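One structure is given here, and the rest of the page talks about it.
Shown here: the complex without one of its protein chains, the others still in place.
Order as written gives the chain letters A and B; numbering starts at 1 within each chain.
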Amino acid sequence: MKSIMSSRRGLAAFLLLLTGYLFTPYFVTNLYHLHILNLAGIYTLVVLGLNILSGYTGQVSMGQAGFFAIGTYVSALLMMNWSIPFWSASAMATVMAGLFGAVIGIPAMKLSGPYLVLATVGFGEIVRLVLLNWTPVTKGAAGLVGIPLPTVLGFVVTTEEHFFYLILASLLAGVFIALRIADSKIGRTYRAVREDELAAEAMGVNINRYKISAFIISAMFAGFAGSLFGSFSGVTSPDNFTFDESVGFLCMSVIGGNRSIVGAVIGAFGLTAVSEALRVFQGFRLVIYGGILIFTVIFMPQGIIGLFKRIRGNFSVKETN
Amino acid sequence: MDDRNVILEACGISKRFGGLRALDTVSVAIHRNSVHGIIGPNGAGKTTLFNLITGMLPPDSGHFEIEEKPVKKVRTHQLVSMGVSRTFQNIRLFKGMSVLENVMIGQHVHTPTAVFSIMINGRKSRSAENAAREEALAALDFVGLARNADQDVESLSYGNQRLVEFARALAAKPRILLLDEPAAGMNPTEKQHLLRLIGSLQQKSYTVVLIEHDMKVVMNICSTVSVLDHGKKLAEGRPADIRRHPEVIRAYLGKSDRGHA
Partner (left out) sequence: MQFFLNGLPIGAIYALVALSYSLIYAASGVLNWSQGDMVMLGAYVGFTVFSILKLGFTSALLLAMVAVAFLGVLVQYTILRPLRERKAPPINVVIATLGVAIICRNLALGIWGPDPQILPSPVSSRPFSLAGVSVTPQDILVLSVGITLMLILHFFLKNTREGKALRAVAQDRYAAQLMGIDPERSDAVAFAASAGIGAAAGILVAPIFFVTFNMGASVGLKGFVAAVIGGLGTIPGAIAGGFFLGVVESLAGGLISSGYRDAITFALLIVVLWLKPSGLFLRKNRQKV
């Protein structure tokens, strides 16, 4: 199942959009809107990992906010308590998140369906509650304030515009890595594990290793995104990392198309945009949002990407014998 | 019996599911480069035997030997490295993937997974992918489905899906190929094709173990046949001898009429 981007037209379209997107800070002068775009970019990084875990490998997770939180807090605390520079802190936070990916991945490999979902929910909640209660370290409900900004080659990333380019660069790197994983033997093996574990095993695939690795990879994506998020927001608290956040990530994953890397981008940006656009409806905003979720899932089962692929005529030819 | 090497042996295998004795001290010796049929009425324990050989379940007692070395506590995914691959009674292909991708999974242990090289799209990963693709295409070519390589595997006819599973098992480069009812659901032309394929495998020094219900297939292609019934080995020998064996006849005729034999 090749990515849309591997075709020449797909790649061309992507480069065109990218070029346009590069100039966004010049067109979008409203800082609030720019902020929203930046958030969408950060969320995309989380959803990239989630698509690999849940879309490709079939392990549905409603606990990604936990890894996201670990990324934010570990990175922030390393910077604030030990004056570690951003990129080192971020790397360490990413690794730490990956470790926790293994921690939950190990019990998870025996689970499937609602049991797996519940284990991931449990993980997310445990992380949030620890952050909430471990006051000496995490400052509890008050959260962290004054999270240091990143520096790139001596240049301090301060404004919304600066962050725009930093996030965009991170996003491009993330998409590249995700595409490489997805379109490779690893991605193919993940899909085989999703479709039929038993058959994959009979063909020599070490199921457990692949399942755990998917958790680790998704955790690292979320962890890195978390480290960006911390510096981007400047302040954080356990309230940022509730079950509702995990649900949000899952919705972005499914609506965009969870078996596609490009789908992660579409889902994250799309749902963020929709959520913002609905603000005109005031009180009814979330009711409509819920309705959109339901509608999409019924009529676009493969997400928005699925719709694209069907329109592109990705039909399989019925074989006559 | 000939003196050629025994490549795979079941030694006194027993397996029980609750109160049901699926296999009762079954011993079967598969000789190198043979086509060995395993037949018997439904519920005789044939697929269970395959499942035990491939490590999906542990035997209650007894053990297996590959190349005369006992196999201890093997996990299913290690079997391919030991030279064993299989197909399934109910086709187990990977839906949502192309024919070629399905077969390439067979190459899983034979191509390195160079993670770093994959990340940067380096030469090592690309050559590994190409090698896997070549092998998979060769296997597909062998079964005659090379031109369907990029189709969705679900779009193929039933008989061709069986062939894809066959190709996938071949792509795993086994020495021993376990086929679980490979001809089930195939029309006569497809069965003929399958017989030719198995025949040429034998010439290429593969060992094939075959569970089958279709007696024509068994008589045609197998050099040795073992008969199981109710978990016990009833008889073993050349197809012609088995066909006349009184116990075997009784086992089959004693059950409800199943149409062709």
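To be clear about the criterion, a contact is a pair of C-beta atoms (placed from the backbone, for glycine too) under 8 Å apart; a residue touches a chain by one contact, two chains touch by 3 or more.
Keep in mind the model is a prediction, meaning the values are calculated, not measured.
A.B. asks: Need the list of shown chains touched by the one chain that isn't shown.
C.D. replies: Listed by label, the shown chains it touches are A.
A.B. asks: In the full complex, which of A:96, A:168, A:200 or A:251 touches the chain missing from this view?
C.D. replies: Counting the whole complex, the residue in contact with the absent chain is A:251.
A.B. asks: Of the residues listed, A:125, A:160 or A:276, which one is in contact with the missing chain?
C.D. replies: Per the contact definition at the top, the residue touching the missing chain is A:125.
A.B. asks: Tell me which stretches of chain A touch the chain missing from the display.
C.D. replies: Residues 54, 60, 104, 107, 110-111, 113-115, 117-119, 121-123, 125-126, 129-130, 132-133, 243, 247, 250-251, 254-255, 258, 283-287, 289-294, 297-298, 301 of chain A touch the chain absent from view.
Here is the rule we use: only the chains that are shown with their structure count from here on.
A.B. asks: State, to the nearest whole Å, the distance from the C-alpha centre of chain A to the C-alpha centre of chain B.
C.D. replies: About 41 Å, centre to centre.
A.B. asks: Report the residues of chain A in contact with chain B in the complex, numbered from low to high.
C.D. replies: 1, 177, 180-181, 184-186, 188-189, 191-192, 195-196, 198-207, 259, 316-319, 321
A.B. asks: Can you check the complex and tell me which residues of chain B touch chain A?
C.D. replies: Checking each residue of chain B against chain A gives 54, 56, 76-81, 85-86, 88, 92-98, 101, 104-106, 108-109, 111, 113, 115, 118-121, 125, 128-129, 132, 148, 151-152, 154-157, 159-160, 168-169, 172.
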